[in-house]
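Working notes, beginning with the structure itself.
Note that this complex is displayed minus one protein chain, with the remaining chains in position.
What follows is chain A.
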Amino acid sequence: MKRMCSSTSDIISDLPDNILEKILVLMPLRDAVRTSVLSKKWRDNWRKIPELAFDDRSLVDPYPILFRQRSPPDQLSIKNRFFATIYHVLLRHQGAIPKLILSLSELEGCFEIDTLIITLSSNGIQELTVKLWKGQPYKLPQSLYTCQRLTHLNLQHCVFRPPTTFKGFRRIVYLELYEVIITSDAFQNLVSSCPLLEKLKFESSACFDYIGIDASNLKVLSLTGFFKSLRVKNARHLTKFSLYPKACQFGIRDAVEWAGLLDGLPVLEHLHMGGPYVWANSTSGSEEAAVKACEEKLASSKFCLKHLREVEMRLVSDTKIELHFMKLLLAKSRVLESMVVKAKSS
């Protein structure tokens, strides 16, 4: 049974299938396909990989200088070129595709992506990424909302408008929405109808009157954007919370919520925040109310951040509420290991 791998024999070709698959998945698809030319054994290895990533690393020429045209190519020829490759790969591929990434900085939303998602959804896709940058936000096809085997969903520059019959994604654990067009209500419904959701990242430059998060299984939450009001409910398992409100002209309804937000987070370990820390249109009344809320919490023997180990506060601008909030965190955290405070550059 003794087996030594000497460094002069061909070991790689005889690795177990699951290791070979893993190695091929961990390189760009273009490189994985190129291994077909190594030897006969390698010819079809790439065709069975369970993850396909159509991204800039694989679909944009590594040596564009060779192919550079005088005028930049138009969207139609870019799209045709990308999809010729995508269809070629899909037709040659064998077996299930539980994970697919479409992340192309040059591609605009189009009917061909609809077809791709419709096909994947009827084949039990589990992890789907659709990241776009150009053109109008891409309107996701209705079949996406029926993908009940999805565990991971990552969308960028898309329109998320589910039908009224949408029941949520029952198996999703990871959800990332970046610059996705969605209403406050649809967002709240989506999050509360994903019972297994553990990790949620949401970033948007649109303004939201209200962001409500009710997710009892959530462990990691990151929010960046313009939120007039924010409420996090039932986050009994939340260990990492990052909150970056983008601007103060909208403000959060009521600055008391900074302190109030910490109430429902019994196992919080990491807290990352960015300014502005004064909300509610910065009226002096609201800042006083916020300071008072901090002082009440400070005086309360019941309030305690038992697990908070690490805090980062960015864009601090030396206001009263910031100092009170820091004081509160320092006084009430029993196991705090590090607190980083970064001032807003003036």
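The rule is simple: a residue touches a chain if its C-beta (ideal position, glycine included) is under 8 Å from a C-beta of that chain, and two chains touch if they have at least 3 such contacts; residues count from 1.
Here is the rule we go by: contacts and distances are computed from a predicted model.
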Identity of the absent chain, which is to be given by its UniProt protein name, from "N-terminal E2 ubiquitin-conjugating enzyme", "GMP reductase", "SKP1-like protein" or "Transmembrane and coiled-coil domains 4": "SKP1-like protein"
Absent-chain contact - pick from A:134, A:149, A:171 or A:309: A:309
Candidate in contact with the missing chain, chosen from A:38, A:76, A:96 or A:343: A:38
Chain A residues that touch the omitted chain in the full complex: 1-13, 15-16, 18-19, 22-24, 26-31, 33-40, 42-43, 61-63, 66-67, 84-85, 88, 92, 269, 309-310, 337
